[in-house]
Structure formats: structure tokens, C-alpha cells
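With one protein chain removed, the remaining protein chains of the complex are shown where they sit.
Labels run A and B following the written order; every chain starts at residue 1.
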Amino acid sequence: MGINKKTQSCLTGLALMGWSAMVRAAWEFNFQIPATKSAQTVIDLHNMMMIIIMIIFIGVFAVVSYSVFKHRKSKGHQAAQFHDNTLVEIAWTVVPLIILAAMAWPATVALLNMRDTAQADITIKATGHQWKWGYDYLKGEGEGIRFMSLKATPAEQIRGSAAKEEHYLLEVDKHVVVPVGKKIRMLTTSTDVIHSWWVPALAVKQDAIPGYVRDAWFKAEKEGIFRGQCAELCGKDHAFMPIVVEVVSAEKYSQWVGNQKKQMAAAADEGGKSYSLDELKSRGEEVYAANCAACHQANGKGLPPAFPALDGSKIATGPKEAHIALVLHGKPNTAMAAFGGQLGDGDIAAVITYERNAWGNKTGDVVQPADIKAARK
Amino acid sequence: MNEKRSADNRRVLVRMLVVAGLMFGFGYAMVPMYQKFCEVTGINNLLNADDPLRNTQVDTSRTVTVEFDANLHGLPWSFKPGQSSVEVHPGELVHVVYRVNNTRDYPVTGQAIPSYGPQLAAAHFRKLECFCFSRQTLAAGESREMPVVFVIDPTLPKDVNTITLSYTFFEVAGTVAEPAQKMTRPGA
Partner (left out) sequence: MEATHVHGAGHAHGGDHAHHPKGIMRWITTTNHKDIGTMYLWFSFTMFLVGGVMALILRAELFQPGLQFVEPEFFNQMITLHGLIMVFGAIMPAFVGFANWMIPLMIGAPDMAFARMNNWSFWLLPPAGILLTASMFVPGGAAGTGWTLYPPLSIQMGIGMDMAIFAIHILGMSSIMGSINIVTTILNLRAPGMTLMRMPMFCWTWLITGYLLIAVMPVLAGAVTMLLTDRHFGTSFFNAAGGGDPVLFQHIFWFFGHPEVYIIALPAFGVVSHVIPAFARKPLFGYTSMVYAIAAIALISFIVWAHHMYVVGMPVAGQLYFMYATILIAVPTGVKVFNWVATMWRGSLTFETPMLFALGFLFLFTIGGFTGLVLSNTAVDVQLQDTYYVVAHFHYVMVAGALFSAFAAVYYWLPKWTGHMYDETLGKWHFWLSFIFFNIAFFPQHFLGLAGMPRRIPDYALQFTDFNQVSTIGAFGFGLSQLLFLYIVLKTIRSGEKAAAKPWEGATGLEWTVPSPAPYHTFEEPPVLTEAKGHA
């Protein structure tokens, strides 16, 4: 009986696995389920165009098929010799023109609406970095919140040494949280190359151009988590900078804002604390994996010539001050970003400590948050 | 006949080469044309002071929220607006400040580029004074408050109630080499 039950549950499990595999292998062939009116409008427009196109296509190729089957030489069909007909030619110039004009009208209305960013409740700036997104809540509830949002899919899954999770490549450590039913204005910009902020379910795609801000907007009609990706080739890890927007109720949003403010205050306060070498190293390893490993690689060997090795490098084994300065301020005209604006004192201290004591680097140096705070002056 | 034909050929050749040369020039001509176009349409009038409005009629019937944003592009500075946003009436003269601080121990020069969201606001946003009109050099560790004085043109379309003014500070080439050399110094 016990065995039977086990078999039974095992079978159910298998069936479930099969079902979930089928869901995953859903052969997605159309737009994602829309979460905004704009996204719905796009689907409606596309459907309308597809219907018109299908009708024309079938009409034209019905004529072609008729010719192909009836007007064959093998069936003894003799070729007619006509070669123009002004009336027909005018007709098939003018009629398409009218159809196209009719299609352009709803497209115009939809576009004007999509570009109208006025009367927004919250303004969020998305900043593209090679290869992650940073967010600043500029105005509205949550003003002042800022964080980096990093890809959370571990390298093992990408390299195939671990099973891929459901949201493979579409998971980040910090979601962009927004309240439902509020008009969110997204500003985009970039610190290096052109990126593009795209969430299909929200129908927002806006290039992020260094030196300029661009704007777009969305108003989520329902709660949920909506995933997107960078849509403009931005270098090596273009495929690895996902965007996750979490739409929540107004109350949950207020709660989230409160938590964020507390965390930010705690991070700002870290300058005074001090940690042991091991504490810093283990925290630093995580920070390193999230922020540095894409270029300098998990083994510290880098990808020369573009991305230098840290293992045994002059910076990571030389004077502390130079190392701190480089991480804080970056190196101009290279992919080395200034992390001073992206990470807190604690994280920077941890990652520098880690880099100076990982792989073949054995400096034994401990860099404390206070050192970073001092270096920022 | 043959000579005439090769003369004809040569004439076509010369004409075509002239066209090709002109089109190469046209590629370059697109640069000033684009700038002119942006200037005329007000999309991108970046680095010059706008004319103050004459007969400024403050339109108190409506209020526009102007948000301020600051970005750095590879500069070792901290750069923040003194206020995150202000409420203004179109036609009203507004003074705001941005705070900038050079965190390094050597002077650095930067140039700020303004940008607006929504873009159409640019044509109605008149900057009378701005730190972006010239390069800014900050001495080692220097902090500075930099003013911006602007007027929103009352011709701003009625449905625009929020404008973001965003600055990105770029380092000016020539001051770039400095940090790389300094980097190795502290140990010595």
C-alpha cells in the first residue's frame, strides 16, 4: 500500500513535470500578455493589419495559383499576348493607397497616445551601464530611492553546469517596484553606449543614449512581475542585462518605499562600522560575482586585452589607495565604470578586500568602509 | 563615331564622379544640417543663452513641475541638483542651483550637456544663465554651487505639466590622461 502510494505520487509528479515542460515548451508565437492599455493597442493594431494583409495575400496568391494550375503549357494553354491595361494599373495603384491611408489613421492615434508622457504620477530614471541597469526614483512617492539592478542568473546556469531556472536570464536581484494604476514616466539615459529599455508586456521600448534623456511612460493595469531585456546591442553582455518590473498595490508600494529608505539609510551609515577579513571576503565575493566577474572573470584572469586580469595585477597587489581610487572613479574611456556612484561604502570595501586576498593575491590587507568614506572626500 | 563615343563616356564619368564627391560632402553636410535642424526646432539648443522673453506675461493659471536630474559620464565628481523639483508658472523667472564637487586631488575640467524630457519641452525652455554654457574647471577637492536661471515659455503646450531638465557632465578631453598617471603615484 505504501509502495503504491509512493508510485502514485511519483506518477503525479512525473505528470506534473511533463505538464510544466509542456507549459514551458508553449511555442510562444504571439505578443506577451499585455499589462498596459498601450500594449493592448499594439496587439489590436497588429491583428487588424494581419487581417488586411492576409486578405490581400490570399487574394493575390489565389490568382497566382489559378494561373499556375490552369495556364500551364502542359495543359495546352496558349499564351495571350496582352501587356498593359491602363485602367487596371490605375486601380491597383489607387486602391492600395486608400487601404494604406485607412491603416495609417489608427496607427497615428495609437502613437500620439504612446508618446504623451504628461501628467505622470512617478518619474523613474533608468540608466544603462555596461551591463546592468540603474534606477533613480526622481519624483513622486519613493523620491530619492536609487539602486542598481543586476542579473541574478548564476554563471553555472549559463555555462550549463546547473539546471536552468524558470526565469533563466530574466531575473534580477532588485526589481523595479511600481504601484498599479499609476502613470509611471520612464526617463532613460546611459553612461557608456546606447542601450534600450524594453519590457514587452508594458509596451515600452526606449533607447538609452549617453548624454541625453529620453522619455516614455506606462500605466500598469494589473499587478504582477513583468520581464524584459536590453534591446540595443551594447557589447559583450548585451544578452545579460535583464529588466524586471514588479507592479504592486498602492499599500505594498508604500511599504516597499519605507523599506528601501531604511536600507539606504543603513548603507549610508556603514562608514562607521568595521568588519573582519573573513566577513569582508565572503561579502566581497558576492559583490564581485555580481559586479566584476562579467569582465574580470570569476577566476580573476580577465579577458585581455579589453579586460585585464586582477590576479597578480599591479592594482590589486600594489598600494591600497590606488586600488580604492580606481574602483571609486573608474578608468576613463574604458569599460571600467566608476563604482563610487553605484555601490555603498560597505560593498566597495568588501570587494576590494576580496580582490586583494583572492586567487594568487595574498596581501592580507583589510579595507574598511571607513577607508572608502575617507577616499570619497 | 568612336571618338565621339569615348568623349561621351568620359563626360558621363566626370559627372558621376562629381555626384559621388558631392554626396561624400553631403554626408559631412548632414552634421551642421542636423545641428541647425535641432536648433531651429528647439530640440537641442544646448550651449547658448536664449533670448529673454519680452513682455513676459506670467501665466499664473497653470503650474508646471520642473524636475532636475544629474548624470556623470566618467568624471570623478559628485554632481547633484540642489532641489529635486520646483513648481513654476510659465513666464516666471526661476533660479535653481546644482551642486558639484571634485573628489580628486587634481583639477578636472568638465562640460555639461543639458537634455529635456519630453523633448518637445526643449523649444519652450529658455535658459538665461547656465553652467553648461561653458566648461567648468574644478580645483582639487573644490565644491561649487552652480546656478541655472530659466523661464518656461508660456507657449508650452497645455498638456505638458512636467518637464525634466537633465544634465550630463562629460570630462573634457585632455584632462583624461591625468587620472591614469596619478593612479600609480600614491605608493611612492
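The rule is short, and it goes like this: a residue touches a chain if its C-beta (ideal position, glycine included) is under 8 Å from a C-beta of that chain, and two chains touch if they have at least 3 such contacts.
Owing to the predicted nature of the structure, the values given are computational and were not obtained by experimental measurement.
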Given A:Ile124, A:Met148 or A:Cys230, the one touching the chain that is not displayed: A:Cys230
Contact with the hidden chain (one of A:Ala203, A:Val247 or A:Leu310): A:Ala203
Where the unshown chain meets subunit A, residue by residue: 24-32, 38-39, 41-42, 45-46, 49-50, 53, 56-57, 60-61, 63-64, 67-68, 71-74, 77-85, 88-89, 92-93, 96-97, 100, 103-104, 107-108, 110-112, 114-115, 157-160, 164, 166-170, 188, 192-194, 196, 198, 200, 203-207, 209-212, 214-215, 227-240, 303, 305-306, 335
On subunit B, residues whose C-beta touches the chain left out of the figure: 2, 5-6, 8-10, 12-13, 16-17, 19-28, 30-31, 34, 41, 43-44, 46-47, 73, 111, 113, 119-120, 168, 170-173
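Everything below uses one rule, namely that only the chains that are shown with their structure count from here on.
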Computed distance of Cα centres, subunit B from subunit A, in Å: 28
Touch list for subunit B against partner subunit A, complex: 65, 67, 69, 71-74, 76, 84-85, 103-104, 113, 115-119, 141, 159-162, 164, 166, 168, 170-171, 176, 179-180, 182-187
List of subunit A residues in touch with subunit B within their complex: 115-120, 123, 125, 127, 136, 138-139, 143-144, 185, 187, 189, 191, 210-215, 314-315, 318-319, 321-322, 325-326, 328-333, 338, 340-341, 376-377
